[in-house]
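So, chain A:
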Amino acid sequence: MNNIQIKKLSMCFGNMFALEKVSLNIDTNGIHTIIGPNGAGKSTLLKLISGHLIPSSGSIYLDSKEITNLPIYTRAKLGISCTYQHTNLFDDMTTIENIKIALQQQYDIGYKITQNKLSKLLILDQATQILRRFNLDDYMCQNTNTLSYGHQKILEIAISFATKPLVLLLDEPTSGISLTNTKEMINLIKQISKTTRVILVEHDMDVIFNLADTITVLNHGKIIGQGTPSEIQKNPTIQSYYLGHYDNIIT
Partner candidate 1 sequence: MNLKQHSIEKNILSNKIILLSISITIMLVLPTVSNNYIISLLIEILIFSIFAMSLDILIGYTGLPSLGHSAFFGLGSYIIAFLNSTNAIALNVSQNILITLPIVILATGIMSFVIGIIAIRAKGIYFLMITLAFAQMLYSISIRWSSVTGGSDGITGILRPNLVIGSWMLQFDSRISFYYLVVAIFFITIILLNQIVNSPFGNTLQGIKSNQQRMLSLGYNVNWYKTASFVISGVVAGISGMLLAQFYWFTSPENIYWTMSGQALIMVVLGGNATLIGPIIGATLMRLLPNVTSSITIYWQSYMGLILIAVVLYARNGIVGTISKIISKNHE
Partner candidate 2 sequence: MTTKSKLYKTLLYDKQFSRREVIKLSGAGAAIYGLNSLLSSCNTSQIPQTTIGLLLPFSGIYASLGESIYNGMRIYFDEIQNKVAGNNLFIIAEDTEMKPDVAQQKARKLIEQDNVDLVTGIVSTGVLYGLRDYFHNNKKFLICSNAGGNKISREMKSPYIWRSSFSNWQPNWPLGIWAYENVATKVFVSAPDYGAGHNMVDAFSNSFQSAGGKIINKQFTPFPSMGDPAPYITEIQQSRPQMVYCFYSGSSAVSFINAYHDFGLSNDIPIVCSGFTVEEDVLPAQGSAALGIKSGLHWALSLDNPANINFVKKYKNLYDHNANVFAVQGYDTAKIIAEMINEVQGDSDNTNGMINYLKQVNFESPRGSFGLDANSQNPTQNIYVREVKEINGNLQNVVIENLGSFTDPGNNSLG
């Protein structure tokens, strides 16, 4: 269940291939990580899955249902939720309002012009619980643009999580945040992955080998390796291609 299948996916920008005939099956539970040097096509792949980009050719399946050309919101309804590399929140709202907006979609009441007290309380309660789970409850009534960058990134994930996704796509969740926040983030992602499949694009090797259950390595828009963290570490081609300069970290 909840497996994502990618077949011969290509994406061109002008004459340049960002992805070239990438085929990939993500069918094991847990955290799947996509790594690769800058410009390898990791973010592009993620955007293709979430629907922010439409591929030049190839197809994407969620549980053998084709989603290649579906709009973003339909995929979201099917259970694919994503976060953004740069934070993308509702700036002029408070933290809890951010979560509420996600929840009201989750409960499918976003179009209603009346709301009874019970559902109001239910959503409030849910939102508080989620914030508590992400350790954001202290900032509940603060405007999101007054939060620290680290907290903003956590909130970013919390919003996506609130929609109860089947697959959560995370684009560099730890980039640009402090060490303590990074640790917190790692824990959170681990927790989330117990209930939700996570696809993660990351730079930080520490994070990757801490979290990943499986790893896909991309380079120049092509897959050059796949496997568990230990397999990847042992793979000599990948070693020479990519991991060379991380030797000290791995060992």
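The candidate set was assembled so that all candidates are chains of the complex that A comes from, given by their letters.
In this text, contacts are C-beta pairs under 8 Å (C-beta built on N, C-alpha and C of every residue); 3 or more make two chains touch, one makes a residue touch a chain; residues count from 1.
Bear in mind that the values here come from a model prediction, so they are computed numbers and not experimental data.
A.B. asks: Going by the contact definition at the top, pick out the neighbour of chain A in this complex from 1 or 2.
C.D. replies: 1
A.B. asks: What does chain A use to touch candidate 1 in their complex?
C.D. replies: Chain A reaches candidate 1 through residues 50, 52, 71-74, 76-77, 81-82, 88-93, 97, 100-102, 104-105, 109-115, 121, 124-125, 128, 137, 140, 159-160, 163.
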